[in-house]
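Got a structure for you, questions after.
All protein chains of the complex are present and in place, except for one that has been dropped.
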Amino acid sequence: MNHVECHGLHLDPKTRDDTRRRLLSIKGHVEGVLRMLDDETVYCVDALKQIKAVNGALDKVGALVLRSHLRDHVVTAQERGDVDEIVDELMEVLKYR
Amino acid sequence: MNHVECHGLHLDPKTRDDTRRRLLSIKGHVEGVLRMLDDETVYCVDALKQIKAVNGALDKVGALVLRSHLRDHVVTAQERGDVDEIVDELMEVLKYR
Amino acid sequence: MNHVECHGLHLDPKTRDDTRRRLLSIKGHVEGVLRMLDDETVYCVDALKQIKAVNGALDKVGALVLRSHLRDHVVTAQERGDVDEIVDELMEVLKYR
Partner (left out) sequence: MNHVECHGLHLDPKTRDDTRRRLLSIKGHVEGVLRMLDDETVYCVDALKQIKAVNGALDKVGALVLRSHLRDHVVTAQERGDVDEIVDELMEVLKYR
């Protein structure tokens, strides 16, 4: 059993709802880019702009979840006694990209 | 009429197919994250990792489209006579993120 | 008086030394790029690669300081009672770039 299961470090309900809503919108955006690519006269840079826009939207969802994690779980790690695990996994996820 | 319409700077068919295939897979990935968020015990860092993975997959599609654009349209800009437009829009799309 | 002055949230000595050592090396690297640019036959892409390499070295120093901050100050914010300040400033500094 790892520290997550022990301590019930769950994404808080409000952030979870917000994240879901934004991901649904991102899914719609990806579908829009797919439709755009059905057009054989699509211009590379227009496709590129849409892909970057989806990236930007995902960054915003990521920031939302990160803030929630910092506020709910990272600032309490000392009290809970799982500092090393919390810091290591956070550094890992932050370096990605 | 802008330089795209004049010169028919289209995404080449093979790259367009490849981009579509990858975006379909990315859409599936986003749906997977949405299902993951239906679980009220989901851990923030697990959600964060998935969001970052989708970003990484989008970066790869972006690189694909960018390479195709460089090879098919940027290296020929001098011959075509639209250097300023091609360079400006490329710098714009590269700085995004 | 802000929360830093109140609580003495200093960079720990070992990390401070390590950061200094790495920044000295980064300064040397920048000087190397400057010398490279004295050569009027320098190739753009070679200059670009060196600039990116300095960026990469700075990212590593940043990660070092961030880990130290997480371990020494963020995980104890709940106990100290400055959660909002700690989270806000961390989100701010993480979003930069």
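Per-chain residue numbering starts at 1, and chain names A, B and C are given in the order in which the chains are listed.
Keep in mind that, in the parts below, a contact is a pair of C-beta atoms (placed from the backbone, for glycine too) under 8 Å apart; a residue touches a chain by one contact, two chains touch by 3 or more.
Small disclaimer: the values here were computed from a predicted structure and weren't measured.
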| item | value |
| --- | --- |
| Touching partners, among the displayed chains, of the absent chain | B, C |
| Touch list for chain B against the chain that is not drawn | 63, 66-67, 70-71, 74-79, 83, 86-87, 90-91, 94-95 |
| Chain not shown, touching residues in chain C | 4, 8-11, 13, 16, 19-20, 23-24, 26-27, 30-31, 33-34, 37, 40-45, 47-49, 51-52, 54-56, 58-59, 61-62, 65-66, 68-69, 72-73, 89-90, 93, 96-97 |
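Just so it is clear, only the chains that are shown with their structure count from here on.
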| item | value |
| --- | --- |
| Chain contact topology (line, ring, star, complete or other) | line |
| Copy pair chain A, chain C: interface residue numbering same or different (half cut) | same |
| Centroid distance [mean C-alpha coordinates] between chain C and chain B, Å | 30 |
| Centre-of-Cα separation between chain B and chain A, whole angstrom | 18 |
| Distance between the centres, which are taken as Cα means, of chain C and chain A, whole angstrom | 24 |
| Chain C residues counted as touching two or more neighbouring chains | none |
